[in-house]
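Quick one: the structure is below, questions incoming.
For this depiction, one protein chain was excluded, whereas all remaining protein chains were kept in their positions.
Here is chain A:
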Amino acid sequence: MITAYAGGVEMITRPSRTAPGVDQPLAASLRAENISVRFGGLAAISEVTLALERGHILGLIGPNGAGKTTLVNCLTGFQAPTHGRVLLADAPTLGWTAEHFRRAGVARTFQAGRLFKALSVVENIEVTGAGLGLSRRRARSLALELLAWLKLDDKAETLAGALAYTDERRVGIARALLLGPAFLLLDEPAAGMSDAESDELSSLVKAIPKTFECGVLLIEHNMRMVMDTCEMIHVLDSGRTIAEGTPAQIQKNKAVIASYLGGEGEKQLEIMEEGH
C-alpha cells in the first residue's frame, strides 16, 4: 500500500496489487476476434471484433438486447463463442473457465449486482483473494485497503444484503478490483443512479486505469457518463458493430444516430433512462 499525507490525514492513494505467491497478470490486451454467439435461432452477437488495452477505457453502448452482456460473457469465460476467438495477450483462450479468466487477470461486474448477500462487505471482497489463492488473513487486509480506497471502510462489517443500491455497485467493483486485474469489465454499473451518483461513479471509473494499470470496458446507457468517461466507444446494434470511435465521432456518426440516438432509438433511450 502506498500512503500519502495530506493535511495530516493519511490517505490511501493506491491499494496493493500484489501479494506473495500470486502472479501479477501481465497481459497487455484482451481481444474478441470476429466472434458470434447464437442461442438456437437467435444471433445474439455476430462477427464482433473489439480490443481492450491496459490503461484505457473503452465504452460499449447499444440498445437493450444488442448483445453487450453476451459479449462480456464471452470475454470472461461465461459464454463460449459459436464462432471466432477470444485472445488474452494474443494467446487463444479456448476451453478456459470463468475462474481461469479471473486468475489470468480478467475481472468483471454484473448488471444485477450479484453480491454474496449473506456475507459481510469485507467478506465479499475477501472471496476474490481466497479464489486467487491467498490466506484469509492476507485477503482480509487487502480487502480492507481496497474498501478504504473506495471510502467504504465504515461498511466493512455490514451484510451485503443490507446495502444501499449505490454502495452495492461499489462493492461489486471492489470485488473485481482485488489484486489488481489486468482488465475490468463493468456491466451497467450506473443503472438506476442519479446524475450526481453517476458523476461520482464516473470519477471512480476514470481513476481505475491509472491506479491499477488496468484496461476498462464500460457498458452504460447514460450517454453523458459514457461520453465523459471513455476514450473510445464501441456501438452494438442487434448483435452487430455499427460504429467505433472517439466520443466526438460517435456523437456525429449517422448510423449511430439513426439506430440509437435518433428517431426510434431516441425514444428507446428515453424509455431506458426513465425505466430506472
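Here is the rule we go by: contacts are C-beta pairs under 8 Å (C-beta built on N, C-alpha and C of every residue); 3 or more make two chains touch, one makes a residue touch a chain; residues count from 1.
Just so it is clear, contacts and distances are computed from a predicted model.
Q: If you had to name the missing chain as UniProt does, which of "Acetolactate synthase", "FeoA family protein", "Amino acid/amide ABC transporter membrane protein 2, HAAT family" or "4Fe-4S ferredoxin" would it be?
A: Record says "Amino acid/amide ABC transporter membrane protein 2, HAAT family".
Q: Of the residues A:I35, A:L163 or A:A176, which one touches the chain left out of the display?
A: If we include the chain that is not displayed, A:A176 is the one touching it.
Q: Given that one chain is not shown, which residue among A:A19, A:I45, A:L115 or A:M223 touches it?
A: A:L115
Q: Per the definition of touch given earlier, which of A:A32, A:L132 or A:L218 contacts the omitted chain?
A: Residue touching the chain left out of view: A:L132.
Q: Spell out, residue by residue, where the missing chain touches chain A.
A: 76, 78, 97-99, 102-103, 107-108, 110, 114-119, 123-124, 126-128, 130-132, 134-136, 139, 154, 156-157, 159, 175-176
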